[in-house]
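Every protein chain except one is present and positioned as in the full complex.
Now for chain A:
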C-alpha cells in the first residue's frame, strides 16, 4: 500500500466522500426500496432497510391507476419543445452578446442576467393571466414558450463563445464564411460540451417541473408526468409504495440520460477553449 493512502488527510477525505455519497444516495435508495416494498413493509416501525420480495406489481399499479402514457407523452413533447426552442433562441443571443459590439449591449445583458434572479412564483400570475386572455391555457405553447429564452443558458453559452479565439473567426471570414455558417461550423461544434450540459439541465428542469404545469393548466389535456404521479399520491386510500414506483418511473429517463451525458457536463464546467 502506498504511503499517502495511510495519511490522516487521505482517511478524512475518504470518510467525508463516503458521507457525501451516503447523503446523496440515501433518498434514492429509500425511494427504490419503497417502490419494491409492500404497503406493510413501507409503514413498518422500525423501518426495514431491505426488501424481502420485489413487488413489481407496484409499477403495474402506478402505470394503470393514472393515464401514464398520456402524461408521459405530454412530458416528452414539452421537454423536447423546450430544448429545441431554447437552442433556436439561445444560440443567436449568446453569439450576439459574445461577438458583437452594439449600443445597449451591457444593459441588455444585465437584463438577461436579471431574469435569473426573479422567482417563478412572482411571474406565474401575470403569465397565467396573459395565457388566459389569449386562450393559450391548457396548450403546449403555455408550457414551452416561457422557458425557451433562458438567461442561464444565454450566459453559459456566451462565456463559451467568448473563449473561442478571434483568429479562428477572422480566418473563417477571410474564407467568405457568413455569420450563420460561422455559428454552424465553428461555434456550435466547439460548444458541444456546453450545449449538452444546457440540454441536460433543461431536460431535468422541464421533465421534473411541477409548479408551472400545475399552475398553468386547468385540465388534464397537457399536464405532465410529475402531476400524474402527484395524482397517485392524492388518490383515495393509502399507497406510498405505488407513489414511489411512479416516482421511479418518473426519474428513470433522467438517470439514463445523465449517465450518458456525465462526461460532457464535467467537460463543460472545465472547458478552457483551445488548448
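Everything that follows uses one rule, which is that a contact is a pair of C-beta atoms (placed from the backbone, for glycine too) under 8 Å apart; a residue touches a chain by one contact, two chains touch by 3 or more; residues count from 1.
The rule is short, and it goes like this: contacts and distances are computed from a predicted model.
Taken from the listed names "ABC transporter substrate-binding protein", "Molybdopterin-dependent oxidoreductase", "Sulfurtransferase TusA family protein" or "Sigma-70 family RNA polymerase sigma factor", the protein name that UniProt assigns to the chain not shown is "ABC transporter substrate-binding protein". For the chain left out of this panel, the touching residue among A:35, A:137 or A:154 is A:137. The residue touching the chain not shown here, chosen from A:70, A:99 or A:231, is A:231. Considering A:29, A:56, A:114 or A:210, the position touching the chain not shown turns out to be A:210 (whole complex).
Of the listed positions A:54, A:84, A:111 or A:125, the one in contact with the omitted chain in the full complex is A:125. Not every partner is drawn; the one left out touches chain A at residues 39-40, 42-45, 47, 119-122, 124-125, 128-129, 132-133, 137, 210-211, 214-215, 218-220, 227, 230-231, 233-238, 240.
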